[in-house]
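With one protein chain held back, the other chains of the complex are shown just where they sit.
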Amino acid sequence: MTAYTGRIAATRRGRTVGSRIAAGLAYPLGLPILLLVLWGVVATRATSTFFPDPLTIAEAFRQTWVGPAFVEDVLPSLTRLGLGIAASIVVGIAAGTVIGLTQWLRDLLEPLLEFLRAIPPPVLIPVAMLLLGITDTMKVVVIVSGAVWPILLNTIEGVRGTDSVMKETARSFQVSWWERLWFLVLPAASPRIMAGVRQALSVALILMVISEMFASSSGLGYRIAYFQRNYLIAEMWSGILLLGLVGVFLAVAFGLVERRVLRWYHGIREVNRV
Amino acid sequence: MRVPSTRRLRALRRAMLGVVGLTGFLLIWQLIPTLGLINPLYLPYVTDVLARLFEQLVDLAFWRRLGSTMTSWAIGLTVATIAAVVLGTVVGLVPFLRRATHTMVEFLRPIPSVALIPLAVLMFGIQRQAALVIIIYASFWQVFVQVIYGVADVDAVARDTARSFGLTRREQLSHLVLPTTLPYLMTGLRLAAAVALILAITAEMVIGNPGLGRMIELSRSAGDAPGLYALVVVTGLLGLTVNIVFRFVERRVLSWHQSVRGEEPL
């Protein structure tokens, strides 16, 4: 998603500092503000019940989520999400490394994995409910069962594609197995692994929401569905807004971690571009 | 000189190991309820599940529901692709729009599509349109981002060359922008197809419009474990088919392109 941010640095010269700051703010904020105002005007004129104006939603947001609901609904959701993501990363990288390094294991599992990852993850919610009941464990398992695939498959590919000269270098200097794993195999696979984690984050968030809409009596997903069933429109919108914020937060946090972990990778690309 | 070459032997070995892997998986599945590790009420025997699967394959009602799911999928994917290609090309080609829409896109994209389910239900009830809202929203971004990426990738020298030879805007679009963007578009389309299928089924599960997803939810609430597992297998096969078909199409369309692109990290 940062894909086209790099292109935005256009020519900027011969302008005063003031107008430059104004332009710097106008671009990122202009359209959102314009749309919000437009929405507000249309909502108050048209009096559609499904589209309350932004101020009403903001007020509903404050009343709904600031206070006990944060502890009762938001925190449990985020905890399950965090646990699910963490478990997916650990399992995906560990299993992916083992499979990626072992040719026969890869041949053995490839068709099976190809099938398993093609199952739409939300379909596993009813299965998990059957096997584990309506519990927190079930929700974490559901998140992992969907989010682990992009990480697992990308790790396998990344580990398998370690450069032959780099491997030969390690061999010629008799670098030990653990050092090879830590200083060669995992770093070499890290761009692929991070791409997998990025995909896994959005899958995990979707599964968190659905598992709660489907089988829960608390959590963000449950709350939003509850508001909808009771025609609490502004509250429902505030829930959608909150989920959006969680999504944005995840994307930003990932971006920060990624930039740190893959500093060398971005550095090379930058050098190559010049 | 060996008669069956080493390479063919290796391919054969691979295929056999793959079959062994699948068989082993089914065998372990069969053993778990047989040995009483999990109650067959919750994890039914493979044999039962496969029997149910074949039962459904000759049932016309099953095919109608499958058709319903795939119709939502096809409509959603088509609308999303057309919208994403048009908007993506315009935004990608006009630097002003690219800068102006950037924050909007970065905020809207991470919103999980399923968060919109309640809104869709409010607007359309349990009809197909409600599912379409979700499908279109989710698959739109997959294509949109790839198209913008692709349009931005047009080689600067090639663009200057086109301009210096006085190619019209229309000619530039079809001879320069389209060929560059096509590989990106195909990647986006493949990803979008998978996402659209996931959300078509999910929407049916949660909203309750007719289709495979609703069948899954009904089997669950009826406690029909073999039926539920059989449907999960069906969705897996469906997902596999979509993946394979779109990968094949991608390769065919781009066979002229020197580098059939790898997975673009998203």
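A and B label the chains in the order they appear, each numbered from 1.
Here, contacts are C-beta pairs under 8 Å (C-beta built on N, C-alpha and C of every residue); 3 or more make two chains touch, one makes a residue touch a chain.
Going forward, contacts and distances are computed from a predicted model.
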Task: Listed names "STAS domain-containing protein", "ABC transporter ATP-binding protein", "Tryptophan synthase alpha chain" or "ATPase", with the criterion being the UniProt name of the chain not displayed - done: "ABC transporter ATP-binding protein"
Open item on the list: Which candidate, A:26, A:166, A:181 or A:232, sits in contact with the chain we can't see?
Closed with: A:166
Task: Of A:17, A:66, A:256 or A:271, the residue in touch with the unshown chain - done: A:271
- [ ] Identify the residues of chain A touching the omitted chain, counting contacts across the whole complex.
- [x] 163, 165-166, 168-169, 171-176, 179, 183-184, 187-188, 190, 264-265, 267-268, 271
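Throughout what follows, only the chains that are shown with their structure count from here on.
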TODO: Quick one: which bits of chain A touch chain B in the complex? Just the residue numbers, please.
DONE: 1, 3-5, 7-8, 10, 27-32, 35, 50, 104, 107-112, 114-116, 118-127, 129-131, 154, 191-192, 194-196, 198-199, 202, 205-206, 209-210, 213-214, 221, 224-225, 227-228, 231, 233, 236-237, 239-240, 243-244, 247-248, 250-251
Task: For the chain B and chain A complex, residues of the former touching the latter - done: 13-14, 17-22, 24-25, 38, 42-43, 92, 95, 98-104, 106-119, 121-123, 145, 148-149, 152, 197-198, 201-202, 205-206, 213, 216-217, 219-220, 225, 228-229, 231-232, 235-240, 242-243, 263, 265-266
